[in-house]
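Worksheet: the structure to be examined is printed underneath.
Up next is chain A:
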Amino acid sequence: MEIPMIYYIVLSLVMFFAGVYGFITRKNMLMMLISIELMLNAVDINFAVFNRFLFPGQMEGMIFSIFAIAIAAAETAIAIAIIINIYRHIRNIDADNLDDMKY
Partner candidate 1 sequence: MNFLSLFVLIPILMMAGLAIARDMKQIRTVAVTFSTLQLGLAIYTVIKYLAERAAGNTQEMLFQASTMWYEPLNIHYAVGVDGISIIMLLLTAIIVFAGVFASWKIEPLSKEFFLWLTLLSIGVYGFFISIDLFTMFMFYEVALIPMYLLIGVWGSGKKNYSAMKLTLMLMGGSALLMLGIIGIYYHSAPEGGTLTMNILEIARNNAIPHEWQYYLFPLTFVGFGILGAMFPFHTWSPDGHASAPTAVSMLHAGVLMKLGGYGCFRVAIYLMPFAAQELSWIFLILTGISVVYGAFSACVQTDLKYINAYSSVSHCGLVLFAILMLNNTAMTGAVMQMLSHGLMTALFFALIGMIYGRTHTRDIREMGGLMQIMPFLSVCYVIAGLASLGLPGLSGFVAEMTIFVGSFQHTDTFHRVFTIVACCSIVITAVYILRVVGKLLYGAVQNEHHRELTDATWWERLSAVTLIVCVAAIGCLPGWISDLISNSLNAIVERLS
Partner candidate 2 sequence: MDLSQYYLIWEYMQPELLLLVATILLFFVDLFASPRFLDKWFSGIACVLLAAVTALSCIPGSETHTLFAGMFVNTPMTTAMKMVLNIGTILVLLQAHEWVNSEACRVRRGEFYELIFFTLFGMYLMISSGHFLIFFIGLETASLPIAALVAYNKQGDKSHESGAKYLFNAVFSSAIFLMGISFIYGISGSLYFDDIATAAATDTALFVVALAFIITGIGFKLSLVPFHLWTADVYQGGPTAVTAYLSVISKGAAAFAFIWVLFKTFSPAPEVWQGILYVLIILTITLGNLFAVRQKDLKRFLAFSSISQAGYIMLGVMAYSAQGLTALVYYILVYIFSNLAAFGVIATIEHKTGKVGMDDYNGLYKTNPKLSLAMMLAMFSLAGIPPFAGFFSKFFIFASAVHSGYYILVFIALLNTIISLYYYLLVVKAMFINENENPIETIKTGCYGRTGLVVCVAGILLLGLASCVYGYLSGLSLTVGI
């Protein structure tokens, strides 16, 4: 039995907003990074699903999601580097501690 498209869409939206929620609430920066991954993956699902269900004759969405995954990896790499740098400075990776500059 074919699962209708809407289920995938709901799933991706839930993932996306779970990611948003996680990003906003989690203090640990690694957790925030993971939330971002959740959001990006939700997008990938979207692309794949739209391609598969609505425009089955082409591969544009699929290709796009592959690129997106690759770039997400790059993002993570840089993020980790920066997080390490932060850890070196302040000996923890809580996002709350990064508010020296404000107003």
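Selection rule: all candidates are chains of the complex that A comes from, given by their letters.
Throughout what follows, contacts are C-beta pairs under 8 Å (C-beta built on N, C-alpha and C of every residue); 3 or more make two chains touch, one makes a residue touch a chain; residues count from 1.
Values in this document were obtained by computation on a predicted structure and should not be read as measured data.
Screening 1 or 2 for touch with chain A: in this complex the touching candidate is 2. If you check the complex, the residues on chain A that touch candidate 2 are 16, 19, 23, 29, 32, 36, 39-40, 42-43, 46-47, 50-51, 54-55, 58, 60-61, 63-64, 67-68, 71, 74-75, 78-79, 81-83, 85-86, 89, 95, 98, 100-102.
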